[in-house]
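First comes the structure, then the notes that go with it.
A single protein chain has been omitted from the complex, and every remaining protein chain is retained in its original position.
Chain IDs A and B follow the sequence of writing; residue 1 opens each chain.
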Amino acid sequence: MVAQMTAKPDHRGPSRCYGRTVPAGWVPALTLTLTLIAGRALAGEGGGGLPQLDPATVPTQLFWLAVSFLVLYYMLFGVALPRVESVLQERDSRIAFDVVKADELRAEADAVLAAAERLRDQARSQGQELVARTGRVGLASNRLLMAELDVQLMARIKDAEARILAAKLTALAQIDEVAAEAARELAARLAGVRVDDATMAALVGQVARDGFLGRVPGAGAPQRSRPRSAAEAAG
Amino acid sequence: MDPLHQFHIKPLISVIVADLDVSFSNSALSMITSVIIIYALMMLGMRRRSMVPGRWQSLAEIFYEFITKMVDDNAGRAARPFFPFIFTLFMFILVGNLLGMLPWAFTFTSHIVVTFAMAIFVFTMATLLALIKHGFRFFTFFLPHGVPLWLAPLLVPIEIVSYLSRPISLSVRLFANMMAGHTMLKVFAGFTVMMGAGLGALGYAAGIVPVIINIALIGFEIMVATLQAYVFAILTCLYIRDALELH
Partner (left out) sequence: MDAETARIVAVALTVIGTNLKYVGAGAAAIGLAGAGAGIGNLFASHVASVARNPAVEQKIFPITMLGFALTEAAGLFALLVAFLILFT
C-alpha cells in the first residue's frame, strides 16, 4: 500500500524533478536496488544469516566428516561386521545342523514307532485269535466242570446234613443222662437223699415230658410271651 | 533466543592444515562421539559372541539383519559388496540424528555441507558404478523403456535433470528435516521465555503450553530422526540398484 501511494505520482508521466526526463520504470528499479542494499545491510547486522551457509566452516566439517566416516567404515568393515556375520553364520549353521539332526532323530523315532505299532498289531491279532480259540474250547469244558462240581457239592451237602442229624440225636439222648446225673448229685447234696439210677432216669423222663409240676405245657415260647405266668410258675 | 544459534559451529581445538581451518569443532566432536557410540554398540554387543544373544547383542544383530534385509530387498543381492557402506551410512546418520536430540548436543546432520557431501559421494559412487558396469549403455538410462522416440527430446532432459537433482534432494531432505525440526523445537521453547518475559507470572503459567507441545514434538523429532536415516539408506540402495540394473 505504502509503495503504491508513494509510487503513484511518479506514474503519471515523465518526471521533471531535475529538469530532465527520466523513464517511469525507475521506481521498481530503485525499489529493487534499495531492497538489495538494505537486505545486505541487515544481513550484516544480523550476524551472517544461516550458520549452514557460512563458507568458513566448510573445510572443518568436510575434513572431520571424511575422517570420522572413513574411520567408522574401516572399523565396521574390518572388525565389527565380520564378527556379527561370523556369530550369525555360526548360529545359522548350528541351527541347520540341529535341524538336520532333529530330522534324523525324528526319522529314527518314526521308524521305532512304526516297529512298535507293527509289534502291537501283531500281538493284538495273536491275542484275539487266542481268545477266540479258547472261547470255543472253554465253553464246553466249563459246562462239564460245573455239572461235576454240582454233583460233588450236592453229595457233600447231603453227607453233612446226615452227620448233623446224627449228632443232634446223640445229643438229645445224652441230655437226659446228664440231667439225671445232675439231679441225683443235687438231691444228694441238698437233701441227703440217695436216688438210684433207674428211678432218677424215670423222674427225669417224666419231667422232660410233662414239665416240672406236670402243669407247664412247654419250656420256651410261653415264658417269653407271658413273663408273669412264668414267674408264677417259677415261684 | 536466536533459534539458529544451535547450528553455529564453534571451534574447540584450533587445527590449521595447509592454510585450511579444520579446527576440531562441536560438529567434529559430535561425529567422533557417534563413531565411538556405533563402534561400542557393535563391539560390546558382540563381545561375548553367544549363541543365545543377550540384550546388546540382539540390538547389534537387529541392526545388522535390518540393513541386510534392506539391501537385499531394495538393491538386490548383487549389491552385497555395498552392504558395509550402507550400514556405515545408516548408523552414522541415525546416531548423529539421535545424538542431536540430546540437550546441548550438536546435530552434524543439520548442516547442508555434511549431508551434501554424503549425498554427492553416494551419487558419484552410483554413477561410476553404472559407467563401469554398463559403459556407454548407461546413457540409455535416460530414455525410459517403451517410450515413443519422438518424445525423447522432451523426456531425456527431464530424466537428466531428475537424475542430477538426486544428490540435491537426498541431501536437502535430511538437512531440512533436521534443521526444521530443531528450529521448531527452539521456536516453541522461545515462546515460553517470551511469555514469561512479557506477561510475568501469568506468562510463566501459560508457558506450560509450548512446553507440552515441545514434548510431543521431541517424540516426533525422534521418529523423524530415525525415519530420515532409513530414507537416506533406502534411497542409497535404490540408486545402487539403478546403477546395477539400469531400470
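Everything that follows uses one rule, which is that a contact is a pair of C-beta atoms (placed from the backbone, for glycine too) under 8 Å apart; a residue touches a chain by one contact, two chains touch by 3 or more.
Computed from a prediction, not measured in an experiment: that's the story for all the values here.
K.L.:
For the chain that does not appear here, which of the shown chains does it touch in the whole complex?
P.N.:
Hidden chain, whole complex, touched shown chains: A, B.
K.L.:
Which one, B:L59, B:I120 or B:A176, makes contact with the chain that was left out?
P.N.:
Only one of B:L59, B:I120 or B:A176 touches the chain omitted from view, namely B:A176.
K.L.:
Touching the left-out chain: which of B:L59, B:M101 or B:I234?
P.N.:
B:I234
K.L.:
Suppose we count only contacts with the excluded chain; which residues of chain A make the list?
P.N.:
2-3, 6, 9-10, 15, 17, 30-31, 34-39, 42-43, 46, 49-50, 53
K.L.:
Contacts of chain B with the missing chain: which residues?
P.N.:
Touching the missing chain: residues 4, 169, 172-173, 176-177, 179-180, 183, 224, 227-228, 230-231, 234.
The rule is simple: only the chains that are shown with their structure count from here on.
K.L.:
Which integer distance in Å separates the CA centroid of chain A from that of chain B?
P.N.:
Taking the mean C-alpha position of each chain, the two centres sit 56 Å apart.
K.L.:
Show which residues of chain A lie in contact with chain B when the two form their complex.
P.N.:
Touching chain B from chain A are residues 50-54, 56-69, 71-73, 75-77, 79-81, 83-88, 90-91, 94.
K.L.:
Touching residues of chain B toward chain A in the complex: what are they?
P.N.:
4, 7-9, 11, 15, 17, 20-25, 27-28, 31-32, 34-35, 38-39, 42-43, 46, 49, 51, 57, 60-61, 64-65, 83-85, 87-88, 91-92, 108, 110-114, 117-118, 175, 179
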